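Rest of the complex left out; these chains stay put.
When the chains are written out, they are named A and B in that same order, and each has its own residue count from 1.
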């Protein structure tokens, strides 16, 4: 195992080095000022294994806005509460549309295609709002536990800014409400949602937080967050729907279940072995980290990590 | 290994027995007479491993119309010829639409979303037509080699009937032609396509034919049909796009890359270990074998076969 660990570390170092050559080919998310002013020339990668080892290279201790990666953890929260009942409100199919499209939501009469497009994540938040006393606080507590980092915080400037630029999310929420698939006040759910997106974590935090999906739903400490079946199924959802409308390309090139965010982070899962978090703020046309996708492709190719 | 083999066989027997209790809950494909008159009360399942063992239960020696499962093999043929160049003409994303929708093809200006929806498979056939002297014959030869069954045949009654009911496929082909993404005469390609769909194979034939995708692209005899990378990528495409607009649900419930056909067959791949073919003619609303899907879910649950 030692040798293999050395191999991982060597690959990470090589990839991090090469990543810096790729700076300048994408564009940082700019729909809110707080994201637009992030330094684009950053890259970090962290890998956790089931023995508790963490391999890392680059800017792995810089916290960034987790944005849509939060959708993975609100889904986990909702599955803990609703399990299969959740799917009465939300689909499980790839959307074939941009992450914030209303078109499909109208055609399918207010049932979002999956929990990882914006409409689906808003529906998940609505479900949490119905059963949790303090869903925002509880998500943060969960993430603190999973990442073993009690200092995780919400960037309230980002959260406020998200809310101010949240008209499309409001439109989607009201459209779901018009189809009776949204029970709580829209404003309240939008506020929760904005807080989730504005949580800041670094690569190590996120790789650690996702490790339960490599471990049949359990933390390394042995606490069952999800059942083994739930864990497998979340990975299946990530594989088919986790990268917006680039899930097929990601499966083709990287071959792992994953979830991306416009903050430039991507979490990927190699079930039974590794959780990975890569981060670099510049995005490609599909809205996923340009260099992050490259790095995952390079790492999985080098180590033969595909699930397929 | 012996014990484990016994376990597989026991599960297959149990599943085949239970499958018969489920007869009568779906509907046989009826868009052409030759398919409509198939006896719905049939079920077969076959599993191949890399040691050359075949486990089976039920009607595994009855040949059926492979229909869209042929799309997997024409893709393999096309990758052998074009490799990555193929993707200049065809996408790699789930469609989020029915298998024969023209809408998306129009929005995306004649580039089909993936090779497993009808438009994509027609584009693949067009590519084969451009480079193969006798694409139909070559597909049949490939399938005979892979299945180790030299007696495979096209059901010409079905092929003719497909052609007569092929107006939608003609519409898609002409739409692609209008976007300069279709080079050969439409009639010729439609005829090839109809022949592919009308090939008849049984569960054992198909499980054997798909085994290369468990074996890094090679036959058990050691012939490289695809490179290891190509094999992995075909599995990724199957996982995200192989079951039409039910790929998410199939990943969620079964957890394996797979390809279905309206003849009631489904092929599934557990990379590195098993290829599976299940067949039962009654379909669910998504157009996939109702009992076949159940059987795969039961088998993968029992053996813990998910890739996720």
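Definition applied: a contact is a pair of C-beta atoms (placed from the backbone, for glycine too) under 8 Å apart; a residue touches a chain by one contact, two chains touch by 3 or more.
Source: prediction; values computed, not measured.
*Asks:* Copy number of the whole complex, given 2 identical chains are placed, is what?
*Replies:* Taking the entire complex into account, the copy number is 4.
We adopt the following convention: only the chains that are shown with their structure count from here on.
*Asks:* When the C-alpha atoms of chain A and chain B are each averaged to a single point, how far apart are the two points in Å?
*Replies:* Once rounded, the distance between the two centres reads 32 Å.
*Asks:* Under the definition above, what is the set of chain A residues touching chain B in their complex?
*Replies:* 91-97, 104, 113-114, 232-233, 235-237, 239-241, 245-249, 251-252, 255, 257, 271, 306-308
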